[in-house]
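The other protein chains are all here in position, but one chain of the complex has been omitted.
In order of appearance the chains are A and B, and numbering begins at 1 in each one.
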Amino acid sequence: MDEINTAISIRDVKKRFGDFIAISGMSFNIRDNEFFTLLGPSGCGKTTLLRMIAGFENTSAGEIHLYGQPLENLTPNERPVNTVFQSYALFPHMNVAKNIGFGLHMLGWSKAEIQERVEQMIKTVELHEFAHRKPAQLSGGQQQRVALARAMAPKPKVLLLDEPLSALDLKLRQQMRAELKALQKTTGITFIFVTHDQEEALTMSDRIAVMSAGEVQQIGTPTEVYEQPANRFVAEFIGKTNLIEATVTEVQNDSVVCKLVTGQTINAVTAQNHSEDSSGVSPSANIIAGAQGHISLRPEQLSITEVSSSSSGLQGTLGEAMYLGTDTQFDVNLSDNVCLTVRRQNSVENSNLPEFGEVVELSVAQGAARFLAG
Amino acid sequence: MDRYAYSKRFDVKRYPGFLLITMVCLLILYAPLLVVMVYSFNDSLSITKWGGFSLRWYVDVFTGLEAEKYKRAAWNSLSIALMAATVSTAMATAAAIGMVRGGQFKGKSLSFGLISIPIMVPEIVTAVAMLIFFSTIGLTLGYGSILIAHIVFCIPFAYLPIAARLQGIESSYEEAAQDLYANRWKTFRFVLMPILFPGMLSGFLLAFIISLDDFIITNFIKGAGVETLPTAIFGAVKQGIKPNIMALSTLMLLFSVLMVSLSYIIGRTDRSVDSKSNKD
Partner (left out) sequence: MAAFGSGSTVSRTFAPVRNWLLMPTWLTVGIFMLLPLLLILVYSFLTKEFRGGVIWEFSLAAYDQFIFDRGLFGDAEPSIEWTYINIFLRSLVQATVATLFCLLIGFPTAYFIATRPPSTRSLWLFLITVPYWVNLLIRTVSMKFLIRESGPLNQALLGLGIIDTPLEIINTNLAVQLGLFYSYLPFMVLPIYASVERYNFSLSEAGADLYAGKWTILRRIILPSIKPGIIAGCILVFVPSLGAFLAPDLLGGAKTFMIGSLIEEQFKGNAGNWPFGSAASMILLSLVLFVLLFYARSQAREQL
């Protein structure tokens, strides 16, 4: 990748806290002007990585470069990156304007310059009436905007966001997603966004790094990580999926034929590494006949049809149905202990539902079945 | 918890007689002080008979034969308390940041032990230790030795409220300040200190009162001719309790009540700020 387009370069970075390995070695690049998300469950090392970029933690090994410049010897106040903290960390004794102007004040800007920039930022986050309020007098959403304005005021090269939406209620969170995305687009600042919420990651990001247990599992666009999960962890962590144990019986060009644990056979696509610079992804090219793994089937890629003699599809008994508003979710038992979840949109056309206990056939959308090794 | 509408009979929290004991407790605590306050306004020369209301003993404290002695003692007490509280608060603030924000380090519990020695060791032993130390190094006893001693035993009293407050302050404030280009000193000066200030103030007040209050240690190391209010009063009381002592005691008592009310108010306003910042 072109060096000029790289904002942050993570090179063989490792981090350990005593005996605990928080990050067991990772390398990837974050592009300039990108909304990049570190996604993973708690304890996966995503916040630790963010804190290492900000300078709050040292790397145990490896290097982090910012636009080609190594950050190792710079303290947090010497790094041209700013952070939006999970708790916002708004200074309680300063009003909104003072909070936003703090970084500029520390950088030695003149009073007039500070005032101009603060006003501009207050306008950007729409907090005109609140400039002289203390953080304690603001709502959670307003505090969030102040934190954002404060971090962006010094025009950082990279903005680090540590689960900034987690303290907000659902409605506000959804609204802020759109605003954050828009803000990133208009300012052109590289955003590195940490979250454990896959929906947040999918809706806002240009690219997502899915992390688990101190390793990067997959890096890709939202579509890539959802539709082409690199491994079982990614498939299960992002969205809902059905995983069925399977054995490869035949390897074809870009797909494999698998025998499910229930006895049926199915055509499946193999996981492929679609992003240029990801690590920790199990290679898919060398899958051979006899390989053990799982077939991943997304619930919405399955549809329930009546049994027809001609089809070679999956057959099962219809179990419980759960009404979810826009969708209805069905359990379909392929065998005594393999049960698939199927989602069907509630529309007028397909309102004639099969009955509980009926034998039904499941049709799988083209290319929806994925074979995941391991 | 009190919103649970129990009838008083079935309130599991309530124990009969506890109110009475609390009242007895307050009576024992306040009766001697109130009696002295009342008798300080006694017109009679005899301290036992009530001879009508008068302010003569208060006038006596400020203009009487011993007025000069008490004024000097009061000046010594106040100036030493002010300096000892200031210095010990500064040292305790630095130490609290080192201890609370320094992470795990070798000798952490040793450091804590060292800081708390002056609280743990009986005052009389501290007094002996300092007397022996000052006489061994040949320091002339007097104002200087009192000041040093007061700084030392005020440190833990200043430390405890500061460290307690600091433990309640998220370290993300410091990180945010550093992230916004503040160096270490500016992080302390503009962010940590203003947030820590109520703790520093209560540490200062506590140290101030403890210094004013001290009798035993001061009595050992004051040397000849230098008196603080407690040592002057003690010397006078040895000759018998005179009415002017009661007037002086009442004045000191009111001063203490003023100080504790002050710290109580500070504590309250501070808490109200905290509770606001907690709600979202």
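Simple rule for what comes next: contacts are C-beta pairs under 8 Å (C-beta built on N, C-alpha and C of every residue); 3 or more make two chains touch, one makes a residue touch a chain.
Note that the coordinates shown come from a computational prediction; the quantities given were computed from them, not determined experimentally.
S.K.: Just name the one of B:45, B:59 or B:125 that touches the chain not displayed here.
M.R.: Looking across B:45, B:59 or B:125, the contact with the absent chain belongs to B:125.
S.K.: Quick one: say which of B:76, B:178 or B:202 touches the chain that got left out.
M.R.: If we include the chain that is not displayed, B:178 is the one touching it.
S.K.: Which candidate, B:67, B:83, B:193 or B:241, sits in contact with the chain we can't see?
M.R.: B:241
S.K.: State which residues belonging to chain B touch the missing partner chain.
M.R.: That gives, for chain B, the contact residues 1-2, 12-15, 17-19, 21-22, 24-26, 28-33, 35-36, 39, 47-48, 91-92, 94-95, 97-99, 101-105, 111, 114-115, 117-118, 120-126, 128-133, 135-136, 148-149, 151-153, 155, 159, 170-171, 174-175, 177-178, 184, 187-188, 209, 212-213, 215-216, 220, 229-230, 233-234, 237, 241, 245-246, 249, 252-253, 256-257, 259-260, 264, 268.
Everything below uses one rule, namely that only the chains that are shown with their structure count from here on.
S.K.: Just curious, how far off is chain B from chain A if you go by their C-alpha centres, in Å?
M.R.: The mean C-alpha positions of chain A and chain B differ by 55 Å.
S.K.: Provide the residue numbers of chain B that touch chain A in the complex, in ascending order.
M.R.: For this pair, the touching residues of chain B are 170, 172-173, 175-183, 186, 190-191, 194-195, 273, 276-277, 280.
S.K.: What residues on chain A touch chain B, complex-wise?
M.R.: On the chain A side, the touching residues are 54-56, 75-78, 81-83, 85-87, 89-93, 102-103, 106-107, 135-137, 139-140, 143, 150-151, 154, 167.
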